[in-house]
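Questions regarding the structure given below will be posed in turn.
Every protein chain but one is kept in place in this view of the complex.
As written, the chain order gives the labels A, B and C, with residue 1 at the start of each chain.
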Amino acid sequence: MPVTDISHRKKFLNQDNVYLPHIAVIEKIIEETPAVRTYHFNFKDEKLREEFTFEPGQFGECSVFGVGEATFCISSSPTRRDHLEFAVQRVGKVTNALDRLGVGAEIGFRGPYGNSFPLDFLQGKNLVFVAGGIGLAPLRSLIWNVIDNRDKYQKIDIVYGARTPTDLCFKYDLDAWGADKTVNMVTTVDRGDENWKGKVGLVPVILEKVAPSASNAVAIVCGPPIMIRFTFPALERLGFTPEQMITTLEKRMKCGIGKCGRCNIGNLYVCRDGPVFSYAQIKDFVSSEY
Amino acid sequence: MAKKKINKKELANLLKQWSQQFAIFVPSREGDVTKMARWNGEDISFLDWYRNTTISPRDNFQPQVEEMFSFQKDDNSYHLELPATDEQKRVIFAIRPCDARALAIVDKTFKDGYEDPYYLRRRNNTVLVGLSCTNPRESCFCTSLGVSPGESDDVDLMLTEIDDHFLIEEVTRAGSDLVAQVSDLEEATEADEAKAKEVKEASHSKVTRSIDTENIQEKLLSCFEDKEYWEEVAAKCISCGICTLLCPTCYCFDINDEVFRKQGTRFRSCDSCAFSIYTSMPMENPREEKWRRVRQKLCHKYEFYPMNFNVIACTGCGRCIRLCPVNWDITQTLKGLPAKSTA
Amino acid sequence: MEQKLQSEAKALLEQGKVDYIIGFEPGSLKFTTTPLITKEKDDVDRLVINPFIVNNLANFLTELKGRVGIVVKGCDSRSVVSLIQDNKASREDVVIIGVPCLGIIDVSKIEALLSKDRDELDDITRDGNSVAVTVDGEKRELPANQVLFDNCLGCELSTPQEYDILLDEPTSPPADKEASYTGIDELRKMTAQERWQFWKEQFSHCIRCYACRNVCPACFCERCFVEETEPQWTLPIPRWQDNLMFQVVRNIHVAGRCTDCGECERACPVNIPLRRLTREMYDIVDDLFHFKSGMDKDASPLMTHYEQEEAEDLIR
Partner (left out) sequence: MEGMKQEEEWEPKLLGFLCRWCSYAGADLAGTSRKKYPANIRIIRVPCSGRIDPLFVIKALRLGFDGVLVSGCHPGDCHYQTGNYRARRRTAITKTFLEYMGVEPERLQASWVSASEGEKFAQVVTEVTKGLKEVGPNKLFTEQEQERGTKAAV
């Protein structure tokens, strides 16, 4: 496969040095779950703040200076541009450091990197979103994008799950999508609690129960690897072909631009050839390395 | 074009003339390790011991550690600053054809899509003077990868040892400019050129180790899932970084921050796919198991890189074989790839 | 010895007494051997014993699941014993095949003595206390103590004490205590500043490949402190400061487990004289606590044991 042409993606990078981040300021922090926070941020440079655009599914490298960089998908929608958002689960060095920062703190951001969800391909189709845990973050960007252009798409199903009700992210969005009559929103948890009235069960299982039709449909999947591993076969049983399944992957990354070497799946680099892949593209390697 | 030659005794003179304009790098011993380092202006005794350097010349373009930028916080706001760059042009003298090819291979990654400013600045700033290899090692297998120890298109100027002289061949414009700077070169005769041809052929035939690169991508793809095979070949690997860190075509790197006395620096340093932490994420690691890492190293070089750039990311320099503490031999592993029907 | 080894190894596999055999087979370059780790009884015909069996195979013991038959020289047997002391291996699951060792040939010493590259040497054979090297068709005799590894010259256990099968009569390499301290005595005579300068210079060559750590049977941590990120004790980048810190802490961490097998120094691709650290540590442990690593499988590991009165002169 020829290496993806990325020339159009370089517009908002530092022009002399692609590794030099832009300074951004945290404007708001939302506690999504005990371990996940959403950060709203904006560039310090006014011109960049005005001009910056991206496509749903793209990501950025975020610096906590002195600690390092980490990769986050932009979780806000390009259709809602007054600030950018990403959601962070506290798991490692950078995410913990980020957790110690407050509103007004400066971070570094370089991006947008990576490809994006194929909007042209999705138009006019039925969309099935399948997400688990913080995996909703990258899909959220697309979902809002789709909802903001609702007439371009057909039926929308969203199956979203988390371990427990407290682990559900973006509850305010779940409510909004639940209230939207043009969207079939299904929320599930692995283990409910006394107040939980929704579904209980693993995402792939619930997905098969919801049983969206594969006809003129595309499934967009993101979640922990274990969920993804079981979701693809479930979709296959529902009649989806590998071309009809799209996912966005997460790997350890350093450079974000296909050079540092570690995020490959076969010959594809998640950072430059992805993070959005069709299952057809990666199925040779996915069983083994993802 | 008439070729030139120079007596070996005049070599120091030649380098001195170049050093008016260029920083000259020659094979050097630092402690007990050899690498391309700044010439001291006198000594050309490397001609006596030099076969190839332990640290590959990639290090002169992608150093083991380099500062990407520094950052400082004043008044609650960060200021980033790129490191000062040395703009002096450089000559790397006596690079071997295998290592020169390796740079051409690594170029593809660093030029691809997003240009890597650190590597390319050095690359564009450097003239390569090749020295034909007359004494390949037991571990060398360059001829299997389209490299001939005596010849190179990947340098700017090529020198070939002919008795007490070096024949000088201009490969690029930059090479010709180098030649034009030197006043007292001798004209090479036809006999010299014939002799050089002989030398090149002789060294070519001295390379005895080989691999079979035919259909190698398909072969590797067909056994990608053969866990048993990979486990077997990985068994004695100790997951150190020697083969990758010293490899002239392994360019993977890591990025780290440090704050020292309020001065912050972002470093990048060479990294290795042999290390388990290389791909480790807090929640999971796709290449936790050793055999997956060994497979990645091999497949990256012989399967993935050719898929992306149409060239195998190996030049057969043999460092990985010679320096491996357990004699893990990539040529044997490739020979032993399970033959599997494509059906 | 080789024949006995092959038949014993085959029997062990055939009788199901072990799941794996770890031994040496001929390497792919002259004067090398390479570890052979196998479950197949047919593979054991490739097992060899010669003066180039450098690796300390005990290193692989902690990786393999099941019962293992392992070929060990004296020093390696101490590493096995040390692993048993630390509960990293169980005596019942290891069949120790002992090789009485005459010392291992350091080809780089021959290279230096004859001013020849190893590629140019045609043959090297060991005969008792002399080593015959054939170069350009000519045979040269060299005394063994000039071409063995330094640590072999200071060897304290050439024939394994703890074994299940011993392949030959006990033997030992020619001792040359002074030569085994090459470089170490010089360091001891230097001032503190000179010593620090020396190590600083040495560690400026380190490329952080971790070969020293990964060949070391005593370095068995699941996760090395250099890989910790919270806190990040030291950056994983090859600057001399971080390199030096890594190596100092590594040496202290393996105190009482290091048997001076010399693998770290041999593995180092940039030739840092690491044995000058390990040997010193070996002696410190011996001087302070009369402890020699890997000699007695029933002894407590150095760091879990104590005497009421010891090392008090170092404490206020």
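Everything that follows uses one rule, which is that a residue touches a chain if its C-beta (ideal position, glycine included) is under 8 Å from a C-beta of that chain, and two chains touch if they have at least 3 such contacts.
Because the structure is predicted, anything quoted here is derived from the model rather than measured.
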item	value
Option touching the unshown chain, where C:Pro238, C:Pro269 or C:Gly294 are the choices	C:Pro238
Contact with the hidden chain (one of C:Ala11, C:Leu166, C:Leu187 or C:Ala299)	C:Leu187
Candidates B:Glu66, B:Asp177, B:Glu225 or B:Glu284 - the one touching the absent chain	B:Glu66
Where the unshown chain meets chain C, residue by residue	187-188, 190, 192-199, 204, 225, 233-234, 237-241, 244-245, 248-249, 251-253, 255, 277, 280-281, 284-285, 288-289, 302-304, 306, 308-312, 314-316
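Criterion: only the chains that are shown with their structure count from here on.
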item	value
B-C or A-C - the one linked by more C-beta pairs in contact	B-C
Most remote chain, CA-based centroid, reference being chain A	C
Chain centre separation in whole Å, for chain C relative to chain B (CA means)	31
Shared-contact residues (touching 2 or more other chains) in chain A	92
Junction residues of chain B - those touching two or more other chains	254, 256, 258
Touching residues (chain side chain C, partner chain A) in the complex	229-230, 232
Residue ranges of chain B in contact with chain A within the complex	68-69, 71, 73, 76-78, 80, 82, 109-110, 112-117, 221, 224-225, 251-259, 264, 266, 268, 271, 273, 278-284, 286-287, 292, 296, 299-300, 303-305, 307-309
Chain B partner contacts - residues on chain A that touch it in the complex	1, 3-7, 10, 13, 16-21, 23, 44, 63, 65-69, 91-92, 95, 106, 108, 224-225, 250-252, 254-255, 257-264, 266-267, 272, 284-285, 287-290
